[in-house]
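Left out: one protein chain. Kept in place: all the others.
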Amino acid sequence: MFHFCAMAPSTEQRVLHAPMKVEFDYTRSLGPVLSAFMSALKQHSVLGGVLADGRVVVPPPEYDPVTHAAVTELVPVSDVGTVLSWSWVADPVSQQPLEVPFAFAQVLLDGADAPLLHAVSVPSASDMATGMRVRVKWAEEPTGTIRDIAFFEAAGDDASDGSASMEFGAPEVTGIVSPVHLAYDYAASPEETKFFRGLAEGKLFGQRCPVCEKVYIPPRGACPVDGVPTAEEIELPDRGTLTTFCVVNVPFQGQTIPIPYVSAYVLLDGADIAFLHLILDIDAADVRMGMRVEAVWKPRDEWTTSLDNIKYFRPTGEPDADYDTYKHHL
Amino acid sequence: MRDVAVVGFAQRQMKELDGSPTCLEILVPILADLYEQTGWTKSDIGFWCSGSSDYLAGRSFSFVSAVDAIGTLPPVMESHVEMDAAWAMYEAWIKIQTGEVDSALVYGFGKSSAGILRRILALQLDPYTAQPLWPDTVSLAGIQAREGLEKGLWDEAAMASVVARSMSDAASNEWAIRRGATSVDQVLAQPLYADPLRRWDCAPVSDGAAGIVIAAGDKALQARQRPAWISGFEHRIEPIALNARSLVTSTSTAAAGAAAGVDGVDLAELHAPFSHQELILRSALGLADDVRINPSGGALTANPMFSAGLNRIGEAAKAIWAGESDKALAHATSGPVLQQNMVVTMAASIKEDS
Partner (left out) sequence: MAKIPAAVIGVGQTHHRAKREDVSIAGLLREAVDRALLDAGLTFDDIDAVVVGKAPDLFEGVMMPELYLADALGAAGKPLLRVHTAGSVGGSTAIVAASLVQSGVHERVLTVAFEKQSESNAMWALSIPVPFIMPVHAGAGGYFAPHVRSYIRRSGAPGHIGAMVAAKDRQNALKNPYAHLHNEGTTVESVLASTMLWDPIRYDETCPSSDGACALVIASEAAVAASGVTNPAWIHGTQMRSEPTTAAERDQVNPQAGRDASAALWKQAGITNPIEEIDCAEIYVPFSWFEPMWIENLGFSGLGDGWKLTEAGETEISGKLPINMSGGVLSSNPIGASGMLRFAEASLQVMGEAGEHQVDGARKALGHAYGGGSQFFAMWVVGADKPAN
C-alpha cells in the first residue's frame, strides 16, 4: 500500500499534492536489423545500414526511407567521426549519458553518410566546435544497447578508424531493457482535496451537483451528466449497501491484500453513486449483493488524506437491502 | 467540400496549474465560454474530439475523465487523438465533411508542469537507438538552431528579434506567461542557457487548455456574423530520425502550406516553440514580409502542450472575427524539432469556387 503521509506542505497548498512515480523497465525485442546493430555495439563495433541509394546510415533504419523495403545489408563504420552540430547541456536530466554538463551532438562517423545523435564529453561548451573530431568512449560493461557507446570524446584531428577490430561471434543481442523512470507531482482537484482532507478527520464528504442534485462521493470537478462542478457539501455516514462485487483471487504486482478478497461497490446511505472498496470480516463465499456494510477505520493516529484510512467495510448485521432499492445503481 | 468555419474559441494558460492533471477545472469554464460565444448548448454540438497525452499526466487513459466536462449522459459522439488538439480539430472537420454532423467542439489540455517536460518528451524518440540517451527537447532544438546559425541561414539577431517581437506583442495577451515590451538588445544580453539557445529562445513550460467550435454553412452563421471560414486544412509528417530529414528546413510545413494555399494571407499564427523554428516555418511557407506574425505572442510566450497548436488556430480565427485579418494562416506542430506540421487557412468570406 502506498502512503502519502509524509507530505507536510500539502495541507497549506490549495489542493493536495503528492509525488507519483511511473517506473517500468521495458523489455524491447529488436528484430533483425537492430539486433545486428546492438550485437555489434556489444563487440565495440558500429554498424550502418546500407540503403537502396547506397548511403550508409547509422543507426541503421529498419526500413529504407525511399523503397520502404526492409534494410538487409549492414556494414561496419568507424568509431571516429566529425561533429556536424551540437547543443550544450548545462543541466543534465536523469538518465542522460553524463551527469555533468556535456553536449548532445550529431556525429558523422567516418564511413557513414548520416550522423548519429549521441553525447560528447568535454569540460565546457568552449571546448566544443562543429567540425571537431571525436571518438567513441566505450562503456566499461557492455550491455548490447546504444549506451555501449558511453559518449564521444575529443580525438585528434588526425584520428582515424579504430573500429571493426573485433570479430562477431558472441551471443546475439535480441532484446534490450529500457528503464523508463518518471517522477510526477500529482495533484488532486479542489473537489477531491476537500474529500481527502475530510478523510484525515474521519469524515466522508460528498457533494451535490447543482443541476441534477445527485450526491457524488468523491465529489467531482464536473458532474459527469451536467458538466458543472459538484458544490454543496454533504457529510455522509460510513455505512451503506453493497451493490455488486467480485472475489479477487489473482495475485498482481504491487498487491498487498491477501487473496482471496472481496472488492465491492459500496453505496453509502444518502449517496447517489457507489465506490469500490474492500470487504472483510466475512467469508468471501457469504458476501452477497444488497448486504449492509459499515466502514472499519484505521486507528486515528494513522489517518492521512487517503481513502485507505478506511481499512475495509464489514457487514453490519442488518437485513439485506431490497434489490429494488439499489438495482438502478448497477 | 462543405464550407466549415471556426465560430468559437476559448483558452486558459498558466505557468503552473495548482490542480488536477485532468484539467477539468479549466475545461469547464472553457466550455462555458464557448456556449456563451455561440449561444449554443451541448445539444447543438454534433461531434466532440479532444487531444491530450497520457505521458503528460503520468497515467493511462488520462483523457477519460475530461469528458466529464461535457457531461456525457445522454452519450455523445466523441473521439480522442493522442496529439495536439489541432489534429482533433482536423478529425472533427473531416467528420463534418462526411455530412454526418454539422458542428463540433474540440478541446485540448495538458499539465506540463507535473513532470520534467523536456525529459518526458524524449520518450517520443526512437525507443531503441535514441530514447535510451534521453535527448531532451531543448538539446534537440539547440542542435537544429546551431546548424542554421553555422550555415548562415539565420543569426542570433534574427532569433532575438523573434523573441523581442513575441514578448512585446504578448503584452496585450492576458493568457501569455512570458510577456512585456522587450528589445532585441535585451534579449541578446541574456546569458546562454543551452548554447546556442537562451531561455527566451525556448517556450516556457506551460499548463493549459483550449477549445474551439467549428460548424458548417448556415449553422456557422447562426453562431457568428463573421465566422472564420476554413479555406485550407492540411498536415504532413516527416521521419522522426534527426538524420533522415533536413533540420533547417521544414518540408512537411512547405507541403502542407502549398496544399492549403497561402496566397493572400495577411496574418499568420505559427506554432514555433523555439525562436529559430519560426524562421524555418516562415521560410517554408514563403510568407511575404508584410504578413503579420503571431500577434498573440505565439508559443514563445505560452506553450501549453496539446492545446498550443489549437490556440494558434483560435488566435488566427479571432483576428478574422475582429476584422483584423481577411485571410489568416494558423500552423501547429508536433513531435521532436518540427517533425509533424499542420497548416490551416481561414478567410472572412467563403471562396467563390466552393
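Lettered A and B in written order, each chain numbered from 1.
Note that in this section a contact is a pair of C-beta atoms (placed from the backbone, for glycine too) under 8 Å apart; a residue touches a chain by one contact, two chains touch by 3 or more.
As the structure is a computational prediction, the values presented were derived from the model and not from experiment.
The omitted chain makes contact with just one of the residues B:Met14, B:Val184 or B:Ala255: B:Ala255. When the omitted chain is restored, the residue from A:Arg28, A:Arg55 or A:Arg239 that touches it is A:Arg28. Check B:Ile94, B:Ala157, B:Ala171 or B:Ala288 against the missing chain and you find that the one touching it is B:Ile94. Across B:Ala141, B:Ala241 or B:Leu329, the residue that sits in touch with the chain not pictured is B:Ala241. Between the chain not shown and the residues B:Phe9, B:Tyr35 or B:Tyr128, the one that touches is B:Tyr128. Hidden from this view is one chain, which touches chain A at 1-2, 4, 16, 18-20, 22, 24, 26-31, 34, 61-63, 65, 68, 70, 174-175, 178, 180, 186, 188, 192, 196, 212, 214-216, 223-225, 243-250, 252-255, 257, 260-261, 263-265, 272-273, 276-278, 284, 289, 305-308, 310, 323, 327-330.
Residues of chain B in contact with the chain left out of this view: 1-2, 48, 53-55, 58-61, 63-65, 67-68, 72-83, 87, 90-91, 94-95, 97-100, 120-121, 123-128, 131, 234-241, 244-245, 251-252, 255, 334-336, 339-340.
The rule is simple: only the chains that are shown with their structure count from here on.
Residues 17-22, 24-25, 27-28, 31, 42, 55, 58-59, 65, 67-73, 113-116, 118-120, 123, 126-136, 138-147, 150, 192-197, 239, 241-244, 247 of chain B are the ones touching chain A in the complex.
Of all residues in chain A, those touching chain B in their complex are 13-15, 20, 22, 26, 28, 30, 34, 37-38, 57-59, 61, 65, 84-90, 93-97, 104-106, 114-119, 125, 128, 130, 145-147, 176, 178, 180, 182-190, 192, 220-229.
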